[in-house]
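Missing here: one protein chain of the complex. Every other protein chain is in place.
Let's look at chain A:
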Amino acid sequence: MDDLRNGFFQECDELFEGLVEGLNALDEGRGSRETINAMFRAVHSIKGGAGAFKLDQLVSFAHAFETALDDIRLGKVAADAPVVALLFTASDHLSDLVEAARRGRDRGREADPDRASAVLRALKALSGGEGDASGDPTTAQSAVVAEFEAIKLDLGLDDPAVFAGAGHPAGAGGDGADRTGRFRIQFRAYRDLFETGNDPALLFRALGELGALSVRVDDSAVAPLGQFDWCEPVLNWTLDLVAKPGVAEDRLREVFEFVEEVCSFEIKRIPAAQSLSGQAETADLCAMLPGHSVGDAGGRTPPVAEPDLGDGAVSGNERAVCETTCGATTCGETVGQASAPADEGQIIGAVSAPPVSECAPLDGKGHTIRVDLQRVDRLINLVGELVISESMLSQSMGALPVSSTAEIDIAMGQLKQLSGMLQESVMAIRAQPVRGLFQRMSRILRESARQAGKSARLVTQGEATEVDKTVTERLVEPLTHMIRNAVDHGLEDADTRRARGKTERGTITLTAAHRSGRVVITLSDDGGGIDRDKVRAMAVEKGLIAPLETLSRSESDNLLFLSGFSTAGEVSNLSGRGVGMDVVRAEIQSLGGRVTLASVAGEGTTVTISLPLTLAVMEGMIVQTAGETIVVPATVLRETVLASEAVVHEVMNGDSVLQMRDGLVPIVDLGRALGYSAETGPLAAQSLLLIEDDAGNRTALAVDRMIDQREVVIKGLEQNFGQVPGIAAATILGDGRIALIVDIEQLLALPGSIAPPEVLQNAEARGARHV
């Protein structure tokens, strides 16, 4: 039961994602009828699930919500701005209710009873207080049942295998049979279709989105196993499609556009009067099953998708089918016909699942499985070890005499490539689109705007960008801070905005994108920008900078990241308690990211966060210093120079500075900073790594030798060792030895690691400031 419950809540998360997506679409005025339908289905599914778990409060609220959506769907109510705002609030409230139920407080006190009744009243008012008949919990439950059935796979394929698309009434229902187009498609794949990587299942799925599809396969040409040439496709498919209104034959042809050359297909339009044999069969078969009414002419129809028709439809061809299936198992999933029968099973799920159906879940985005995160992590660890073993192996192979054959080299090359690909794919499992995160932020924005009495909207871009799950989770807090900041300090109030010639409603843009192996998230507002004079005065007042210190623009903007800094004239409920941007920065840095801020007075502020794609691997420069092998994260690395080719001035006591075009950069001996050696190495023979932190402070790290820049697998130290100052983590090198990954910023903040203060006063003042 608990499993089911958890499953329901997880599903709710997905449904909310779809719901909010729809709301945003409506808000931006690009909503269509299908948008409303999708939202309706989401709410409906939540209600259905909640009904199954006796979450009465949730059910009744979802019901009111659903009724309102239904009215919008039917065109009784126009989806104008106030209505959309109400829907947003309703969705927030619904999400709160689900959250409360998740924590087991459904019957207890509710988060915000005032809002509940207010929203409920507003929703009821919207729908004129009527509409109780539509969708009571019983229908809702059957919707849930339908979802489960739709996933059922039946690999013991029967002939004629009939699969009907869910949702639309199977027979000629009252659903305007005249308006719909009926098509019969004869389809046969050529061998090339499979060899070019196409799959009939995908084509059928695409067709399924155009209407109610039933698929029949003629497998009479399948030879018994043994005589079976698995490279030669032999199946013939007959597809009957009751197209959705407005779907013309061209749309059907488009589906086959890319496979025209590698299959034969024939599309025929069937007059409405002619009964579709496939559907008739479906109806018959379904009628045989207890509890499944088919062809219900009512609006919300129980699903007809019941792929597991198995026993009811045994045909004389059973033997042949069985052999086909066996063939598939034996031949594996190589190119060719043999894989088709196995695919058939997926078609069942696929064709009945797309958003065509009225009761199906909202997302037609794809098929997912839920896996325990620990299992994934274990897999990732194992693959990491595999990669290490592989490089150990190839290193010892390299030590072998040259006489070893080239075959081994080829095999090793393949192994390397495969393990690399394996690692990449495994990492991809943990990756999640930022969509969910962004949607949470849109809610935060609405709430902050309401509290601050400002009008604002969130524009999101690149929601599909995928980031490691841990990263998305840990971004919630910093982004929340940033959004609140933007609303509270960034956006001006309506009067000021009008005076400045801006729209009253402020816009906050949240974008995500992949850029050179990192994820870049930006949050920009079109507010007043940062008042640099005010920031400066504040910093001086708080003793963060010297009164006469000159700061560059970026230095000044980055003062905001210092701990204990707040420019808000008065402390508000939302932000301005002096915690905020420094917390944001600390959190981002602990994720291995960087955060920078840019502002144009009167035009707005942009905060940019750059993050590693995954927390498991990072790009690092492997160096040698004082006899130890150390990894310097490439993220802070700007350039590398040979000390012998650079202009280096010795200041005193062996402390040196590097002369750059734009100033002097202190040189820090990495070995000495880490405490490996008391002396600095002979500088002339060393290499310098120029590093720069987020605040723009530069340091040149002197190392004995640069070895290689490559990706390293990050191995945490905390579990078995605890935090070590200056050390971020460890990694395992190709020879199986462990190398430490330095945390440059922490290292330079350690006492005694930076050059004497009297020489580099300015530099040190900066260093001290970002501690």
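Note that in this section a residue touches a chain if its C-beta (ideal position, glycine included) is under 8 Å from a C-beta of that chain, and two chains touch if they have at least 3 such contacts; residues count from 1.
By our rule, contacts and distances are computed from a predicted model.
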Have a look at "Sulfite reductase (NADPH) hemoprotein beta-component", "MlaD family protein", "ABC transporter ATP-binding protein" or "Chemotaxis protein CheW" and point out the UniProt protein name belonging to the hidden chain. "Chemotaxis protein CheW"
Cross-chain touch to the chain not pictured, restricted to A:E603, A:E628 or A:E711, is A:E628
Return the single residue from A:L674, A:I691 or A:V712 that touches the missing chain. A:L674
Tell me which residue among A:G51, A:G384, A:G436 or A:G592 touches the hidden chain in the full complex. A:G384
Hidden partner interface residues of chain A, rising order: 381, 384-385, 388, 628-629, 674-676, 715-727, 730, 732, 736-740
